[in-house]
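This is the structure, below, for whatever I ask next.
A protein chain is absent from this complex, but the other protein chains hold their places.
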């Protein structure tokens, strides 16, 4: 693509590429890393990156970031995703970390940031509640001040990997009389606190990625409040805006597209009447990826010239998820009759799965990727955002 | 299709088919009947049907209808549209006629109905106004009572074939202080009245089908008021509901689809990489037509059992227009480079048109059919109607 | 239903509806799927008692003579309740093949046990690389005295772990992709040298990979004419498609109602989801998709009942159009249910998965669209 790298940048790219090749743990190369790894396995790469000083590309140097340029960050992002490495814990590094170093006090920074970088603390996100959907300001979980503590009661849901988490960052309602967005505070809660219960939610692909988190009379020290009481919505929005990079998922889509091509070439003869349809649809998606990648490069070029990318994140989220859903759909179609089968979790049980290896995760990926247009602000919400922010409607 | 015809019905179908074959005027078989015929030519078939007594299938027998069953009407509709006959004047026969015999007084019935049936009067519709779009109740044309007359001032637009019309039926505002739908009346206006001016609107396909109609101090006798003053919206809605049949356009789509197949077979080799794409897209449309036809038959079967078809008209309008637009789009693509050419109107000038005959109307039809999803209540409005009427949203 | 049902058909339909409403709600179904066996013999017996297993067969075969319309009625209701029991495999596929291609002796031997619910069948036509073509058969059957000896592997045989009998396609002559030379055999599920590797399907069923290592089958178990199995399977597929379309229509109708209801009840940003115009139009398109699918499915069933000559082409057309429509409805039902749509606890995802499987069984929408196109 057209992002012309300087020689320093090219050298950096080569360094990243070599580092991944040499250091990415072999045991993390499983059919479906998102669901097939234990907590300890998931953390292996995180810890390697931490040791290298590369765990938090977005963080300022003073807090432990590598001090990279926007282009370097982009190169790192591109190389890691193309290589198919499991991203570091997003809820820790990308989400709560920046909130803490931006809005937290010194004690909070000293206590939490190093443990985030090292992977010692695993964070999960307490935003969604039953019935909130994309309307995150409709928080009903209550926190009532009681001396040096808040007493928290409520029910968080769709909490990703809460089963592994040491801490949860929560939106809680501290002023029930204020307008929805005004009475919210941002609290850090130790998952080991009495009154915290995690209940698995099994999704339609059979995996356990998300959970209900019940909070019953959980006592949270006031020192765990971020910033000011009732100002939590500001921090929450900051956090959501921080997801900007990598939502296009070019690296992942490119990898899955290559695999799809391999499957189609192996499974479907050129004389099969649907062969032409497959290669045409693959070409279509490939062009979608190319156009999105070229758009991403334009945005990176603008950002490095100091231009605000605006709601580019929404565009990337919409198109990136549509593309990936389409790829998983086509892959599921490509494996034909074996699309009827699905792996049983936990895979450690090692049950029989029919058909060629490359098809074993096709069904679960097709099902699992349905979530992409729902979670993280549904694609309908993203279109609302663009309509408002770009089109002024 | 599955509508099993009784032997009487089959005989009727054969009779209709034979009548068309023997009587449809050869000079009406022009490349694009909607735009290429003179007023007199357009009326030829109308007059033949009138003589036969078949001009107004929907009308009660007492007013000149043929007294057919719902199934007979359906058969007639199907046979005429499959044979590609130009439909009789819709604004006269299907629209204003039923309003007059339902809501008009005896004098109006005696004056207007026979002339509608015979084709002596050509009617056009004065509903749309600049800026009204699909919001027809936003009528701004005013009619002020002055003794035995109304003085009408206003501007109607998108008036189909007003250049041929003898009469126009108009929605006019008689009570400016009432709510939008409450102050409207339904007036019949002689196009020869002083103050009526017709100005052509040329559409993007270069044709002259629609017009602006300016009304300046037009004096209309009060005897030309239909029903009660300020009740016009009721009659207008009745009229719109009367368009129910034939909106699916199965006959027309079937004919155009056959022609498309012929063009593709002639123009595109089987070894052309896009051949597969064409036959696949044609198959897709053919199935859309088949599904819509089967739906139409279900509705006819329901209606003949006395079941209200509900908002079936909206479903037919949406899918019928989407299908026809797709067919004209594919036909335009099929003729390749000659899709760059378009006939110049009036065709009587007989200017040079390149490429094979079957492609000569492809471009204008593609362009012209864009109107179908806009006129007659845009497809967005039709979806609103279904959302409200069927889904209760 | 929109075509006028006969009194008998109405009776059939209302008896199924009543039974399923009372005995086969989503919780009950979940329990059945979670059992070791994965299906319910109790409910199966009830189906047989209701006459469902005999419904489509000709009266001359001892059936109720309901034909393809009876199948449509049953399958549509089964689709509404995600019935897991192997009615499609036993009655529609195997029963249909036996009635259509079997000898009088075979019909007499096998059909009564299917109709009274005492035998479960499955049909093994697919192979690892066959995709959706019946002629792609590498499993061989060679004559040895009074027996055929079958060797090879069959793939993704739905219902095989539950079955007493299997119908297996194997090549008696010709090359691996020849249309001629494929024959059908009735094989005992517990035959020597027949091995099953079972697995669960995405829609809660059980299926198996079959390995046949010199399985001996008496020559009397050859079903239909030797070498003409593809023709029999193609006719079987037309009936199968009509049944699957009806099942899809049943599933779609539940998804549409559930989505509509949810959108009216669920509030977001202070108003009901259903007030958002984008979602309204989405639901209108789901409504239209369902209406068109009902029409086309009925049209197909009626055409098969009347033995119209273009029935097979029409079957491919319906499989494609209804398949695309069902996928659209299923995907949008999940989308409009938001996070809940992704949860295994709600029924929506299970309808999604059944529709996704229907779209694979006997060929996906793209496969049948091209098949239809090539016959146009």
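When the chains are written out, they are named A, B and C in that same order, and each has its own residue count from 1.
By our rule, a contact is a pair of C-beta atoms (placed from the backbone, for glycine too) under 8 Å apart; a residue touches a chain by one contact, two chains touch by 3 or more.
This structure is a prediction, so every number in the text was calculated from the model and none was measured.
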Candidate in contact with the missing chain, chosen from B:29, B:237 or B:351: B:351
Contact with the hidden chain (one of A:55, A:96, A:139 or A:282): A:282
Which of B:45, B:59, B:158 or B:256 contacts the chain that the document leaves out: B:158
Sole residue of B:134, B:153, B:234 or B:304 that reaches the chain not shown, by the stated touch rule: B:134
Options B:203, B:230 or B:304, residue touching the unrepresented chain: B:203
Touching residues (missing chain, whole complex) on chain C: 276-278, 281
For chain A, residues in touch with the removed chain: 1-2, 261, 276, 279-280, 282-284, 286-288, 290-292, 294-295, 297-298, 301-302, 305, 315, 318-319, 380, 383-384, 386-387, 390-393
Absent-chain interface as seen on chain B, which is shown: 128, 131, 133-135, 138, 157-158, 201-204, 206, 267-268, 272-274, 277, 332-333, 336-342, 344, 351-356, 363, 366-367, 370-371, 373-375, 378, 380, 383
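Here, only the chains that are shown with their structure count from here on.
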Identity of the chain that, by mean CA position, is farthest from chain A: B
Centre-to-centre distance between chain C and chain B (centres being mean Cα positions), rounded to whole Å: 44
Averaged-CA centre spacing for the pair chain B and chain A, given as whole angstrom: 53
Chain A and chain C: spacing of chain centres that average the CA atoms, whole Å: 39
Chain B: positions in contact with at least two other chains: 276, 280
Residues of chain C touching at least two other chains: 370, 374
